[in-house]
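The block underneath contains the structure these notes are about, expressed in structure tokens.
Every protein chain but one is kept in place in this view of the complex.
By written order: A, B and C. Residues from 1 in each chain.
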Amino acid sequence: MSINRAKVIEIINKIADRIEENKLYLTELDAVIGDGDHGLNMSKGFHAVREKLKEDAGNNIGDILKKTGMTLVSNVGGASGPLYGTAFMKAGLEAGSKEEIDVIDFEKMLTAALDGIKMRGKAVLEDKTMVDAIEPALYALSKAIQLGLSSKEALKEAVDAAYKGVEHTKAIIARKGRASYLAERSIGHQDAGATSSALIFKTIYEEINV
Amino acid sequence: MSINRAKVIEIINKIADRIEENKLYLTELDAVIGDGDHGLNMSKGFHAVREKLKEDAGNNIGDILKKTGMTLVSNVGGASGPLYGTAFMKAGLEAGSKEEIDVIDFEKMLTAALDGIKMRGKAVLEDKTMVDAIEPALYALSKAIQLGLSSKEALKEAVDAAYKGVEHTKAIIARKGRASYLAERSIGHQDAGATSSALIFKTIYEEINV
Amino acid sequence: MKKLINQPENVVEEMIEGIVLAHPEYVRKLKEFNVLVRKNSPITGKVALVSGGGSGHEPSHGGYVGKGMLDGAVAGDVFTSPTPDPIYEAIKAVDGGAGVLLIVKNYTGDIMNFEMAKEMAEMELIKVDYVVVNDDVAVENSTYTAGRRGIAGTVFVHKIAGAKAETGATLEEVKETAQKVIDNVRSMGMALTPCIVPAAGKANFTLGENEMEIGMGIHGEPGTHKDTLKTADEVTEHLVCKILEDLKLKDGEEVAVMVNGLASTPLMELYIVNKKVNEILWEKGIKVYKTLVGEFMTSLEMAGCSVSILKLDKELKTLLDATADTPAFKSL
Partner (left out) sequence: MKKLINQPENVVEEMIEGIVLAHPEYVRKLKEFNVLVRKNSPITGKVALVSGGGSGHEPSHGGYVGKGMLDGAVAGDVFTSPTPDPIYEAIKAVDGGAGVLLIVKNYTGDIMNFEMAKEMAEMELIKVDYVVVNDDVAVENSTYTAGRRGIAGTVFVHKIAGAKAETGATLEEVKETAQKVIDNVRSMGMALTPCIVPAAGKANFTLGENEMEIGMGIHGEPGTHKDTLKTADEVTEHLVCKILEDLKLKDGEEVAVMVNGLASTPLMELYIVNKKVNEILWEKGIKVYKTLVGEFMTSLEMAGCSVSILKLDKELKTLLDATADTPAFKSL
């Protein structure tokens, strides 16, 4: 696997498409145990990102991702803006001036992104947040790389782990974000942010395999 | 016809009964073109009058009627309180220290009452108010007396004229009171205060004939 | 009926108690009457102002008792004029020898009860006079009718006549200023939802999901017409134009604006209305000297608003700016 600058932009635009398609779905998930705006927030954010990159995408992968993160931060508000924004900015910092990345780079970038999310949101595994999709995905990716799987296979593992994580959020009590006000009543419902994270992994995987 | 002190109290208590029975009806009439409280107002007022007279009815007919009027003024509020209150007070002033009254006295008292209402409320005939029941009733009474009818017959004429007046309020535009805000839209609806006035005449007539 | 109350028949009394408990530094209650007076009433030598009417319009009128506004406020039952007795008690309690001005809104019941109270007080040799506020342009004014209703513009009368009284003016002078405000203030309201009088337990008119009432009175009296829902800009345009038709302002004249919420309408929406009011006045070359946005004269839990415009001169500007310190209206 090797992804260049243009491909990164393509992937981000595809993420924007997928978010748009799932706007209602994500919003409905958030309505049940949150405030019903996650799809709207993400759609607003990625719409702005698409416009931003059209106008000035930056010179290298680091730039692209930092611009993506900053645009998310500046346009979303709420919880997901700073979280996804920080994730993309940290990934961008990690990528630096690279014009091409491979699966090992991706693993490092994802590690930085997850660290950023945890630093910003103070959530840990089992708090019923996006961390419950991202952290298992990162573990699965790392393990697959260690086991010598192909990048394609490794990414597939990550996507599967993310969706397993999403599924698991149904079983647990929310301890961070708005859903935490519901305490026990949050059980049985899937976390919206974890779902959007899994959706992003799936989009990346699909785009790498086209 | 001759009505003594005790009979006056009896009649007032009967008026209170009839008002109570017609509370909902009067309120509904007021709801259509006013603010839907005329029955409640009258019931509150005559309930207080009943209690007042039970406790201290006064020494003569003038006293009884003045107490009735003051109690109405002090307990009703809104438009009907000062109007009916003034009417009873003026009638009481006219009756003075009398302990017995006849139909001629009644005519004088009613004249004073109507003057009081018109002075207080500045309404004239055809403004779609209680004046449209009371003024015709007074005319009919005077005419009947001049024609030499019996007091019973004269009072019957007054009651009929009052109800004809009530009926006529349906045909005219309100120019005083809350219904006046409706202008043309008040046409077709009967005035609540005229209705309660006619009811009072009817009660007096019935009580004199028991 | 979703209300935070106890017994419907006790709402006014409990409310008055709640006001006194909240604002003992401003007001006290007259024993056995739903009357609030300034804590330090009577104030010797100052003309006293008494207002009131039915309850359900809070903060009108008890909220305006204090320095620079009212000396006494009389609370009737919900939407029902008080009887003369409490008004008379209020007059006696606040008269400091310089006389008492009653500020009455133009409703048959209010006028008659305040007039009777005035007559009672005059028998005790208290100097009493009154003005009648009739700012609602929704209702036609004609010599044959009860005339226009008094609505939120009344608050300008309280503020300005109150400031005048603080200057040591005579009863005649305070009345003259109050009347000047009345002559120069016009209002019009609209409603999106009805309201429920606690004792009645149900709304006494209805509005469809897509309907509003233009020209609505503050007791749910009908306005000029029902209309389908429109944008805030369109509604505001209608209200302001009706007001300006009547007020006839000239280019360069100065006004005070009040955007008053009837209760359920959020401040957010009132400010959106205010934006449009400003744009319309600006286009006509009329200068907004001062703006009040908030809930000044409400109608139980009704949704909707009214706009009031007061044409100003030098005296009215000075008095409008003067210090006021009351529970619901403060001006530093």
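Methods note: a contact is a pair of C-beta atoms (placed from the backbone, for glycine too) under 8 Å apart; a residue touches a chain by one contact, two chains touch by 3 or more.
Since this is a predicted model, take the numbers as computed values, not measurements.
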Which displayed chains the hidden chain touches across the whole complex: A, C
Sole residue of C:Leu49, C:Val273, C:Ile286 or C:Leu319 that reaches the chain not shown, by the stated touch rule: C:Val273
Hidden partner interface residues of subunit C, rising order: 2-6, 11, 14-19, 21-23, 55-56, 58-59, 63, 192-193, 209, 212, 229, 231-233, 235, 259, 263-275, 278, 288, 291-295, 298, 300-301, 303-305, 323, 325, 328, 330-332
Positions on subunit A contacted by the hidden chain, ascending: 31, 35-37, 40-41, 73-79, 81-83, 86, 120-121, 175-178, 180-183, 185
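The definition used in the following text is that only the chains that are shown with their structure count from here on.
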For subunit A paired with subunit B, centre-to-centre distance based on mean C-alpha positions, whole Å: 80
Computed distance of Cα centres, subunit C from subunit A, in Å: 56
Distance between the centres, which are taken as Cα means, of subunit C and subunit B, whole angstrom: 33
